[in-house]
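Here the complex is missing a single protein chain, while all its other protein chains stay put.
Labels run A, B and C following the written order; every chain starts at residue 1.
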Amino acid sequence: MPWTTPSINISYASKNSKGIRELSYREAICEAQRQLMSTDSRIFLMGEGIDDAGGVFGTTLGLADEFGCERVVDTPIAENGMTGVAIGAAINGMRPVFIHMRPDFVIISLDQLLNHAAKWFYMSGGQVSVPLTIRCVIGRGWGSAAQHSQNIQGLLTHLPGIKVLMPATAQDAKGLLIAAARDPNPVVILEHRWLFDKTGHVPEELYETPVGRANICRYGSDVTIVATSIMVHEAMLAAEVLAADGYDPEIIDLRSIKPWDENCIAASVQKTGRLVVADTGHQYGGVAAEIAARITELCFSALKTPVRRITLPEAPVPAAASLENIYFPGQLEIIAAVKDVSGG
Amino acid sequence: MPWTTPSINISYASKNSKGIRELSYREAICEAQRQLMSTDSRIFLMGEGIDDAGGVFGTTLGLADEFGCERVVDTPIAENGMTGVAIGAAINGMRPVFIHMRPDFVIISLDQLLNHAAKWFYMSGGQVSVPLTIRCVIGRGWGSAAQHSQNIQGLLTHLPGIKVLMPATAQDAKGLLIAAARDPNPVVILEHRWLFDKTGHVPEELYETPVGRANICRYGSDVTIVATSIMVHEAMLAAEVLAADGYDPEIIDLRSIKPWDENCIAASVQKTGRLVVADTGHQYGGVAAEIAARITELCFSALKTPVRRITLPEAPVPAAASLENIYFPGQLEIIAAVKDVSGG
Amino acid sequence: MTMPSPNDNTKRLLFKKMLLIRHFEQKIAELYPEQEIRTPVHLCVGQEAVAAGVCAHLRPADLIFSTHRNHGHCLAKGMSVKKMLAEFYGKESGCCGGKGGSMHPCAPEHGILGTSAIVGGGIPMAVGAAWAEQMRNGDNIAVAFFGDGATEEGTFHESLNFAALKNIPVVFICENNLYATASPIRHRQPAAGSIAAKAKGYGLPGELINGNDVIEVYQRVGEAVERARRGQGPTLIEAETFRWFAHVGPVDDTETGHRSADELARWKNKCPIRRMRDHLTIENILKSEDEKNWSIEFDINFAGALTFAKESVPPTKELLTTHVFA
Partner (left out) sequence: MTMPSPNDNTKRLLFKKMLLIRHFEQKIAELYPEQEIRTPVHLCVGQEAVAAGVCAHLRPADLIFSTHRNHGHCLAKGMSVKKMLAEFYGKESGCCGGKGGSMHPCAPEHGILGTSAIVGGGIPMAVGAAWAEQMRNGDNIAVAFFGDGATEEGTFHESLNFAALKNIPVVFICENNLYATASPIRHRQPAAGSIAAKAKGYGLPGELINGNDVIEVYQRVGEAVERARRGQGPTLIEAETFRWFAHVGPVDDTETGHRSADELARWKNKCPIRRMRDHLTIENILKSEDEKNWSIEFDINFAGALTFAKESVPPTKELLTTHVFA
């Protein structure tokens, strides 16, 4: 896809970058972990079956051999307890990266994540921070149904104290993971499985994608589309169709879900006067709701139509392919929404 | 407070109601449980220490003596497992009411609540529903700090499959609890501790406050204030001040947080052109975000100013009184917001 | 108080049930590459004796709670092959109307009130369902099936504690197949501990049994079921067994990870079906044509179910948002 090239924001890969290769999102994640562990002995990976042959959809392949099972730790199936263990290690000088294969399992650990990690620095009056990274693979499809395909960014962003990132490109998959692992705070990264094969131009060196900054993937003039994760790709596909029909959408990859780049989006909406938000999650109080509410506050007079949200339907994920196919919105919904907010 | 009288919506207390008494919110809850257990042998109460001398802030007093410890069950401290136990009992013919003293403890049970209860009916293709009621006392104050004073409606409303209620009056504390206990679905009721002493006119009989319907507590013309739980009372206090200053706010007690009465609010905003939402919870993707986003969609041309949200600051709850006092918004913030959206 | 060995007829039925499960799983394994079953399948080939031996004691109104690896349990409990298959094929005629897929089978008429695919998720629900029976003074019981991995979750502990506290009529059946996905138990649990031994901490009987010997399963679980039914409380049973396929899908996972071909071969030698066949043959309980006849019966049944599943209609889009609330 052409836009993966221009979207490398060279500003955060340093001047004397060691070269840029075509890497998949999966490889980019793997490389980030390898480089992080090589350069910082405090960093280690943990999670259920992360050392196995599948290697967390290929993102940890080879790391157990390279770093040993003390730094690539297969854990018991005990998400809440092991999150507590990770927090304990984090506050005592280590930098754990806890990997979950599915977002649904993170829900089991919300006591430790929300009651503990999110509040520890505050409760301690700024003395003890929790440098914990949670990597979680999200996805959809193949009838995995209601307990294996959820989108949880809406749950993780609500309470203060946790940062949430959703890379849409290989570059950001690497850059945001590095940023997360170096962040002294709890950070959750949600990586979409359908993006793992997508390639992009990824610098060799260890670089950070700055947390809190969105990425404009396509410049446009008459409508702003803010998208998260795989919806960025759907939006780019939609843009081709829309462009052929005479629309000129500006597409913003939100990337950093919390904190988020309200200035970038507000500036775009001031220009375009229209906003469509395409999130992978649910509607009620989701990421799209926050963006809609906040951008409407910031750009009320510029907005020509109300912000349109594209989110999941109000139902758990169904198993049958016939339902699953219509459950997840994509480029068609984005095209329709853009035409609609543009007045037909 | 005068408005507690007119706000009894007689339509849902039946014609030959057995009389209306002045009862406190606490007594209303207790009475609802007594009447429910007397009339339906499937209903029972469970929770940590619910049979003790305090009786969950007085809301279960006497019930253990009256119904025995098999129907007023003191449980181990194991929120997630016991929620699973409650779900198991619910799908096998019982109607458990699981009582939590603090919202923070509900977070521990989100695996069973969100991954299980919320999805069971859907996953079973409509065969097995989960008639589970969760009562949870919320509150604030006295330096209970970050792990004992949260507001979690924003977490509970995001994913499909759970209903969330927040009674602000004694009448609704009884009527909504009865509605919840008779609902074949999982319902969470958040009861504010600071309302327990507030009295209202409560019918003797067993009546339901309909889920999904808001209550207009004050009719007004120039701004709509939608409030939840204790913020309804803050809004009513604010209204007195505002009225003296020449404003005429319409105040709506949301009551049913999910599903919520968008028609009632939209109709009000069509009339007033201005909306302030005062929720007890956090901002990012909270209840106020959803109302703001949705009402803006429905009433875009009627809105003269963007929807204003009054929510908690972006921080965990602090312990020190000096901070706690300014942490929770109240009537002053509502007054300022109304004046602000009204153009000074 | 050991339950006597099952009689000849029961032995035949146990054997036939195992064959049914094996037959079903192998058919699924054959069909899966067609990619018309668009839902992950967790096959239980190698573990049939546990499902058969446990469910032989259960009435239709007794309840079972299973896991992602539920096919054997559901079939043994009476679930219709037709409805199960239709569910796998994503059809409205499936046991969940197509909404659950392979991981959440539901058949209330057979005591299957739904299934959780969250590891450890179903254990407390089994306790709660059995508690409901107890509260009503019923004499039905509940069985919680779960894997070795599930015993690492907090819900396992919380469930044992509450069941022991209230003397709840539930039987905990842990199928210890030594792996959770590709992760061997030595990565997850201390060697010096044991699953069955945990029962003592709650004052419960805890027993380690040979999960590949259907007669042993039948006898030992039979005692536990009777205890539960008589109001003598719960039992934890750890049944050692092994799955032949990979964690998910009809795949051989040996030599790609921690499981070795050797280990699998050793366990194939302990095949629960072969073991029972040998026993029945020695004891002269099996008629020579039995297996062949059953196999024909299963084939015919399965073929009919498959036609039903394939010809059924998928749920239409109006159903996407139904059944969120009752």
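Here, a contact is a pair of C-beta atoms (placed from the backbone, for glycine too) under 8 Å apart; a residue touches a chain by one contact, two chains touch by 3 or more.
Here the structure is a predicted model, which is why all the values come from computation and not from measurement.
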(request) Could you tell me which of the visible chains the hidden chain touches? (result) A, B, C
(message) For a quick check of understanding: of C:W131, C:F145, C:Y202 or C:Y218, which residue touches the chain that isn't displayed?
(response) C:Y202
(message) For the chain left out of this view, which of A:G93, A:G246 or A:G343 touches it?
(response) A:G93
(request) Check each of B:A28, B:I43, B:A78 or B:L254 against the chain that is not shown and name the one that touches it. (result) B:A78
(request) Could you list which residues of chain B touch the chain missing from the display? (result) 48-49, 52-54, 74-81, 104-105, 108, 142-148, 313-316, 318-323, 326-327
(request) Over the whole complex, note the residues of chain C touching the chain we left out. (result) 152-158, 161, 164-165, 188-195, 197-204
(message) Considering the whole complex, not just the chains shown, which residues of chain A touch the missing one?
(response) 44, 70, 75-76, 78, 80-94, 111-112, 115-116, 120-129, 160-161, 163, 184-185
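As a convention for this text, only the chains that are shown with their structure count from here on.
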(request) Compute the distance, rounded to whole Å, between the mean C-alpha positions of chain A and chain C. (result) 37
(message) Distance between chain B and chain C based on Cα centroids, please, to the nearest Å.
(response) 41
(message) Can you pull out the residues of chain C that are in contact with at least two other chains?
(response) 94, 96, 98-100, 104, 116, 118, 121, 154, 323-324
(request) Name the residues of chain B that each touch 2 or more other chains. (result) 80, 111, 115, 122-123, 160-161
